[in-house]
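Only one protein chain is missing from this complex, and each of the others stays in its spot.
Every chain is named by a letter (A and B) in the order it is written, and numbering of its residues begins at 1.
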Amino acid sequence: MYTAPFDYRRAHDTQEVVTWLQEDPDNTKIIAGGHSLLPLMKLRLASVARLVDISQVAELQGIREDMGGLRIGAFTRHAQLAKDPAVREAAPLLASAAAVIGDMQVRNRGTIGGSLCHADPAADLPAALLALNAELVIAGPGTERRESLDAFFLAPFITTLAADEVLTAIVVPRMVPGAKSTYLKRPHPASGYPVIGVAAWVSVSGGRVEDCRIALTGIGPVPFRAARSEQVLTGRAFSREAIAEAAREAAGSGTLEDDEDGYKSQLCQVYVSRALGDIAQGAG
Amino acid sequence: MAEEFASAPHFVGARIPRTEDSRLLRGEAQYLDDIQIPNLLEMAFVRSPYAAARILSVDSSAAWNIPGVRAVFTFADMPFVLPQNGPSPIDQPVLARERVRHAGEAVVAVVAESRYIAEDACEAVHVAYTPEEPVLDMQAAQKDRPRRVHDAAPNVFYHQEYETEGFQAAFDTAPHRLTMTFQTTRQTACSLETRGIIAAADPFSGRMTVYCGTQSPHRLRGDLAEMLQMEEHLLRVIVPEVGGAFGMKAATYPEYLAVVQAARLLRQPVKWTADRVESFLSDVHARDDIHDLEVAFDQRGQIIAVKDHLMADGGAYASYPFSGAIGETSLAAKVITGPYDIAHLSTVIDCTYSNKVPLGAYRGVWGPVASFVQEGMVDRIAQFLHLDAAEVRRTNLVQPNQLPYRNAAGMLYDSGSFTESFEHALAQLDYTRWRATQEQARRVGKYLGIGLSNFVEPTAMASSEAGSIGYESCSVRVEPSGTVTAWLGLGPSGQGHETTMAQVLADQLGVDLEHIVVLHGDTDAAPLGGGTGGSRSGPLGGGAAMQAGRKMRERLDVYAAHMLEAAVEDIAWEHGRAHVRGVYARHVSLRDIARIAYNDVRQIPSGLPIGLEVTERYQPPRPVSFSNGTHAAVVEVNPSTGQVTVLDYVVVNDCGTLINPLIVEGQIHGGVAQGVGAALLESLVYDDSGQLLTTTLMDYLLPSAPLVPRMRIEHLVTPSDGALGVKGMGEGSLIASPAAIAGAVNDALSPWGVSFERLPIAPRDIVTSLGRSSAAPV
Partner (left out) sequence: MNEVPVTLWVNGQTYAVRVSPRKLLSDVIREDIGLTGTHVGCEHGVCGACTVWVDDRPTRSCLMFAIQAEGHAVTTIEALAQHGQLNVLQQALHEEHGLQCGFCTPGIVMTMEAYLHEHPNPTVDDIRDALSGNLCRCTGYQNIVAGVQKAARVFAQNSSGATSAAGNESTHLSEGGREYV
């Protein structure tokens, strides 16, 4: 089970990556951690003529303050996210989601940018980042643009990223006082991918939900926000009843695939309810 | 049994860490793919993308043009077959001949300078097919629908019927009858090391050396010689370190013939190692049985008669030399009553061909399925009669005074501890406490279940997947320096034979463990034996070691008596030194004796041969020796997510004399983990076109550390009447555990009246079976 031959290039800055992508956009692939790409290449499901290694691009690394939030380099590995003090303080939801990705070996290689750009419908970080209202910094030929993560995922393994663009950083707003968050998943027994993953972010004031974001992964074609659940909660007392209603709404989100027997909506309801319950009980 | 030990046992029975470990822990052990041979070529296969098709043409011209490609073979280049096998009238070609009969069947073999290049070349081979309708359903296949897999033979390749006298009357007049259908999907051994083989001409002798992780080195040599029309004495099979086998590596596979033949044709060493996708498409599969069962019983739950239609989907060919379909069903039919005293039995067996991977051996052949059927049947009776599951088992267990006991199928249970192991397991588990906890938990919406599984394990059989050699062999040589080398015909893959066989020899010879080395798996060195499989290595290999050790010891005693001027009966041995009993000052060392035996041969006591070498073969007194035991599991099932968590797991095991309890327990742990997989995770899934959908470890789920429970093990010892009182035990843990786990899940779900009769039980199955009404308790 080996990949077809390819040409390997190691990039040193973002524009170099963009240039190489421009030269042959259809057959050039960026490799970050490689844990999603390599299995596909080995099964010869992904054809790659040129592989661009971005591990030496300094601009893609590092975590720093950015206008009240955190700017996280796209090449930041999951293990780094999980233990970085700044991430744990400013975006604990992201750190806790990163800590339960796959297994130790996966966390040591996988990167936040790789996880987003690969757009596997069952990845952990997209849910956490959706619930955090993350913004993406994307470099193209001579340009840089910012895009909300909300619209990024189009279909399984397909994003708004153009063939000559590269994700350089993810900007995550800082946790606000009064907000709590949690990430809860049911790991797949072999891959550790979420069979379902729920990221919840709830800001409560005077017993009422001021604002909330609930994102799900693993059960739909793309990670998504449970908009109706969020509407149900917002402005209401953070009660058992409200949580139950939000969980029911999540189960009826309508984006669940392959769910004739109702199993996925059942899981959805249980896990959304548990995640919100954890936050309500202060465990989040 | 003490009289069987030439000296007081210091080593047999002791928890001795293994001598094998050091090389394995340091990464220095040589598995097949670690062997480096100059100019080694690598083989890869073009495999059928169809479950059933006619081959129209093969165009390999593009493949030949790739630099580094050395050969492209089709059946025409190597027209060999694995011959028809037992009742199956069909042979299996080395490479597909005109037709392909399962997805993954090897069609073309490519040999190149590296595996990378060989795989590129496989992509460049174009095979044109006309697809045919695949045969995928075993019940339809019995009626040759939708068609025959092989034109030349009906799909049913094995049919057998058996009935005890008076069955029908007993069945008809019983107070109660229940009908049920049990099913297990396809599973496979899935050793972490895949299969592989190297064939290399020996430059010194011109003979062919074959390296292969087989369980039966001598049998493989014989098979290769016969099937490839080679001279057996010009073949040498060496078994390197083997990374797990579990019955699956006992078979002789088409790829093995292809590699040896390629090495002959190319006059260069050739290797093939399966990648993981190939493993799933070409290693023998297992299980895949249906049992249509009717059971008759009285109001106390005493089972009166069992009627079972056993069916197995044997796949495209009968795996050589052991058809898993026949093994799973014919053995199951003989022990389907387990340790229960059931007077009447009626069985019908149908094994069919299909367009799937051949069915072969996987640890516990027959047992995981039959135990699941047998215990499921008892649980259903208990539920029906509203009796306690343990009570119904007590009612039915074979009692101590009934032993030896001949079961309804005619199998003789030579000895055992059925009632004792069951009561011990209940006590270990604290059954009554768990029953009370179960009640309390239900009141707060938590669902616990208890599963009980009593098993019998036929071991040390004359015939198994390892072959049909009813004995095992051992050669012992005391070296001129007084250390000991022993060879056995076994083919171990992690069972620790180098340690256990040395323990047996050390006690026989009165020498310390570090002065003995045990070798195996080289047909040039080891005496001809059967190999490892069917839980035979402990009782048969151990018997051979004991017998060879004793024979050597008798000779050494004569030497010592002669040199110490004492009677043979007065000689005692310790730490490699013989002394006159009670007089430690008068002693002679094994080294002293060896010096005479080899170098100072005029001093050899009269009547003894020069040298210190013996070869012995041990045949057990019975064709089969039964181990037994009880597994008990407690699980929690979350009805809203289907998640199953094992809370407690108890094993009471009786395999007679324990050579090394540490190793016995390790075997049990591993078997239970595989049982967790069998019950909850592992399933080879085919789609409607006959494509295998589960071809990576992402899809075929093996149990990982967080999913496997901690086990508590208690040993009972009911010795056999064979050597040392040892019984086999490699399979009992996987025979019993799926039934225990499945029984516990069903018990947990009893408030819903849901009972699974099909393995594995996935979370989705549980949630959907409980229905939407079981909405999440928020």
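The definition used in the following text is that a contact is a pair of C-beta atoms (placed from the backbone, for glycine too) under 8 Å apart; a residue touches a chain by one contact, two chains touch by 3 or more.
Keep in mind that this is a model prediction, so the values were computed, not measured.
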item	value
Partners of the unshown chain among those that are drawn	A, B
Which residue of A:Val18, A:Ile63 or A:Val106 touches the chain not shown here	A:Val106
Residue touching the undisplayed chain, where the options are B:Cys190, B:Leu281, B:Ala632 or B:Ala723	B:Cys190
Residue among B:Glu636, B:Asp654 or B:Glu731 touching the omitted chain	B:Glu636
Which residue of A:Ser115, A:Ser191 or A:Ser253 touches the chain not shown here	A:Ser191
Sole residue of B:Pro269, B:Gly494 or B:Gly690 that reaches the chain not shown, by the stated touch rule	B:Gly494
Positions on chain A where the hidden chain makes contact	1-8, 31, 34-35, 38-39, 42, 51, 53, 55-56, 79, 102-106, 108-109, 190-192
Hidden partner chain, residues of chain B it touches	17-18, 20-22, 24-31, 33-34, 36, 67-68, 116-117, 189-194, 241-246, 275-276, 437, 440-441, 446, 448, 493-496, 636, 638, 641, 643, 645-648, 662-663, 665-666, 668-674, 696-698, 702, 704-706, 708-711
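Definition applied: only the chains that are shown with their structure count from here on.
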item	value
Whole-Å gap between the CA centroids of chain A and chain B	44
Touching residues (chain side chain B, partner chain A) in the complex	115-116, 119-120, 123, 275-277, 640-643, 681, 696-704, 707, 764, 767-768, 772, 775-776, 778
Complex contact set, residues of chain A against chain B	1-2, 4-5, 39, 43-44, 186, 189-191, 240, 243-244, 247, 261-263, 266-267, 269-270, 273, 277
